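With one protein chain removed, the remaining protein chains of the complex are shown where they sit.
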């Protein structure tokens, strides 16, 4: 049997060892014969460090998988079976800007939601569409497993502007499931969580255990704010209380939408306290991590990686691929084209819903109507997402502004204009389609 | 021919002379044989002043219409043909609170949108439903023409919880039409404006002149911020610019949604400058007006009423009734049950759209999809409205909170909780269903 | 003021004097400065007869309208304001075939529904699309007023495959209105009928008189089978009974759908009795008519034309044009793009519904859901119509077969195949796109 070829775009990411650990664990059912780590010139050092670490990990485990790294993306993609996208345009420096620019103007500064997520989307969409062109040319049957944030928007852009088979992944749904299981005192396999919404704007609507919905029990007694699993997000005390009122377990990211002012306060305090934005914190963590990775004696995923915030990243990515490759029909919550599964959203947008995954890809279960208490919010954010994608593809400033006005964390036309100007200027290097006349 | 019986709920309103002027003007086609002004004890003085002024107006014009006033609402409603609702629960003092409470906590303080409009809705819904019970009993064929704000929410509550035939009216659409005509340099009858959305959240999508859509011409050259006609709202300079970008003429109230921070600034400045909130300003105007009204030599609508902000109020109310009574099939923009006319909103909610009005009532034209740039916003606000109605009817604090979280001018669960507490407590007198256990 | 240019495609039709009578009657508000009758070589004799008759009619009435006839369609269309389409591809001979072919195989033989209407659609669609190309080139602002049957299908084809502004007209709705008024003993202007469905598959759902729905009164006591007005259709006794049960006044054409076997019997009996199909009867009437028309002393529309079956044809056509030209906002039932007005049908199909007609064209009122008792039937027939249009445009035999299977008057794949073969062969001359390889 011919093994599988995996290509990791953004191979220099600090998450790579996590992914490789996943590959090792699944070796019995998922025969990866080749793994290529792809990065760009700026990431050369990191990808090389990763490459060496992976080599040691494979050696320790006696894996036969061929490992290499390269800056030649198209060459690497040739004949790929699975392409894993975990790159970050502009690296953590760009993320730091994404967090800082809005915060300085009184808005939430977060890398995937609000104006920060918007900036990230503008930078990322042209790159992912370029990658897709390569895939269409040299690996047209490959599955693109997209982790790059904002994962919902990126997956929707790929669906709308390319023919690549894509599934968008995020670790929030699986972490919400594990948290729910913990609250119920059972193992995660025992329960089924029903989750619907958009990426980083999703809600657990049901927690099924032995055919019964236990969500109210959980809501009554718990602290389900993703305390251990979502390192990225500061916690708000009253969040659980509001979840009880709406009868839903909201993704931790909903704190930005339900408590924007408090979240801004926390972010500002971190800066005042010298902790810096999350990006600044992560930069420090990354530095330490790569020092570790360089250690020639290290041949396993180091414990410290868990600090990084991507808990269960490897688990879902590899399980998903396993379910595709081995036609397992497992149920996962992923980002796919809505196509009517959520009745209250357009058919051609990407949503985060329960899907059955097999060798045909991810087929959504029928989810029906959004919970009334968050329907308007989700519809509003989806409008923002649709405008963001069009703005990015067309380099259209007016659509970019309309996108921001539709973002509940921005609104305010006057400030949105300033924000947009600043975002475009500080990211000029990555946004050539917005500066065509220059 | 038997004449028509008109009953005005809130007959002590300073707008009454305007309405009466309208009745006089339409005397040839609209035979009003009886006009009863209804008010409550607190409004006795004002309604009596109005009664005397109307008597003088009728006398001057040699009208045969029988005029009276009463505090006995049910008796007055017997056999009514048209019931005009222009009452205000809690009078201007309540409005002042509605504006002040949110503003003190950093939110827009406005009587029909945001938390202020929410408070007004909570106070008003139980009263309007009481009125509807009376109408069902003693005047079941009457048309209720509702001006009481928030007009869309009130009309929806009547539709959902009574069998009364109701049409919700607002002077914003007609003023937007007059403004558009002025910009084009033609008389208003020459054009047709297509308007869709919710009350105080509506948009001109087309301005038709001789079969051609002139909206872009207007947007290019104009200052359509309702400058002369909407006295209630402070103007924002960039509003027109944003209208151009979305290709729509937005209702002036949209300034609260597109520039919330600036609007708050303006409101705060007014207070600092000693002008007070709009309610405080209106109280002064009203005081002057009623001094005028008392003048036994006055037998016409006084010029000063125009300062009050309800331009063309009489014109639309009386024209609408004329179109019903005389089966004219005229086209007006009013508030009616959606029933599918706007595809992107639920069928059972009230929307503000172009309707053909005749003796069957107001039949909506098919409006199709909302403009994409404001679809999410309108959907979000409609969720707020639906929760507000349920909260008011049930006296349900949780739904009240969810309503506020769905209001784009509030969000922020923690502050919304404070706001709600304050609104409920300061309006306790009018919200007995929220204090049942007390 | 520059007058209007009218171009009549199919100017040799026996209906032309009716149309001209309408023009004369509306002369005060509708200034037609030029009228061109267009026909093809085969129709030269008839169009010339019509031309001479119209000249005499205009002379008698001292009309200044310039009258001419031509076989050069494109030249005639130059700068037209209104194009009236009343042509028939293949003349009455083709109609006779359309009626005979299905009847011989046990199916309803009717020129607008069933397999006969299907054949007519196949012949007509390529021609109307050719006409539309001319209009796009030389009269792009013209309104196309389409009477050519099957009017709904033809109007949908124009909407889907051209940019011409089109309204589809039929005299059934207005005749149903007049009949309803007659039953109520009032004049037609007093009532408003609400009609929805497809052309020749429509239903009166409301008959409003003084704000009240009188449809049940009519259904209880009446014989509303279009007895006087629809000459084309044999009557079935129990039709009224079924209308009562469903609470709708069905178009007389519904007899074909509710009593197909009885209708076939009647058609067969006519042939056995020597009357022939309706086409054969009409041929005789036409012959007589044109003899009349030739009479140089005739200078008015002859009474005999009423036998022909197109009652009120002129009335609606000219009233509609009047409402467009003079921006009257009158309400008419016409064929336009659904766009969501009927919730249960696709947005891009043509439906027959109440519209407000002014210089913007015909804007549908929002009709909501189809009556449940006929919803399935209408959806089924619309599928037939959509496939028919695609088959005609593409010359696609498979789609043509699927169309017939979706037609409730055909089904039966085996017989449909025979029927299709026969229809294609007997109409080969007009269906070159189905015989491309030949």
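A, B and C are the chain letters, set down in written order, and residue numbers restart from 1 in every chain.
Methods note: contacts are C-beta pairs under 8 Å (C-beta built on N, C-alpha and C of every residue); 3 or more make two chains touch, one makes a residue touch a chain.
Keep in mind that this is a model prediction, so the values were computed, not measured.
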So which shown chains sit in contact with the chain we cannot see? A, C
For the chain left out of this view, which of A:40, A:138, A:285 or A:356 touches it? A:356
Which one touches the absent chain: A:40, A:71 or A:208? A:208
List the chain C residues touching the unshown chain? 238-239, 241-242, 245-246, 257-262, 372-373, 375-377, 379-384, 386-387, 398, 401-402, 405-406, 408, 411-415, 417
Since one chain isn't shown, list which residues of chain A touch it in the complete complex. 192, 208, 210-211, 327, 329-331, 339-341, 343, 356, 358-361, 363-369
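In this text, only the chains that are shown with their structure count from here on.
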What is the shape of the graph in which nodes denote protein chains and edges denote touching chain pairs (line, ring, star, complete, other)? line
Chain A and chain B are the same sequence; what rotation (0 to 180°, nearest 5) superposes their CA atoms? 180
Between chain B and chain C, what is the separation of their C-alpha centroids in Å? 46
